[in-house]
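For reference, the structure discussed in these notes is given below.
Note that one protein chain of the assembly has been removed; the remaining protein chains are unaltered in position.
What follows is chain A.
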Amino acid sequence: MATTLSVTSLSATSTGALKAWRSVKPIARPQRSPLFASRCVLGKKAARLRVVRSAPSTPGGISEKVSESIKKAEEACEGDETSGECAAAWDEVEELSAAASHARDRAKEYDPLENYCKDNPETNECRTFDN
């Protein structure tokens, strides 16, 4: 189904998600401008899509690194579960999961205006006054 396909592709990467989002056309009301149409909640299917889109997705290639490291850890532990290699492999999984979670938090807090103002505090948008 188109909806489920777009749901899975949404959770993949953020750039891919944007394309998938745009490719799903709204069901009704063709007269609205394209910009407005993409923001409208147009029925249950679109509403469900919107909910998934707001869930945090891990930026960059960290997600792939996490999945790969899990596979490698499972392979390393097939032989001996108490070996150092097994522990080191799962430790790597833990490290990458922590990095992924931090990257997600940073992406959630990202504000383009604040970012710009950090480097250019003297511009008109960014000047602050104290009294």
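Remarks
By definition in this document, a contact is a pair of C-beta atoms (placed from the backbone, for glycine too) under 8 Å apart; a residue touches a chain by one contact, two chains touch by 3 or more; residues count from 1.
Methods note: contacts and distances are computed from a predicted model.
Think of the chain that is not pictured: of "Cardiotrophin-like cytokine factor 1", "Protein transport protein Sec24C isoform X3", "Phosphoribulokinase" or "Phosphatidylinositol glycan anchor biosynthesis, class U", UniProt labels it "Phosphoribulokinase".
Interface residues of chain A with the unshown chain, by the touch rule above, are 11, 55-56, 58, 60, 62-63, 65-71, 73-74, 77, 81-105, 118, 130.
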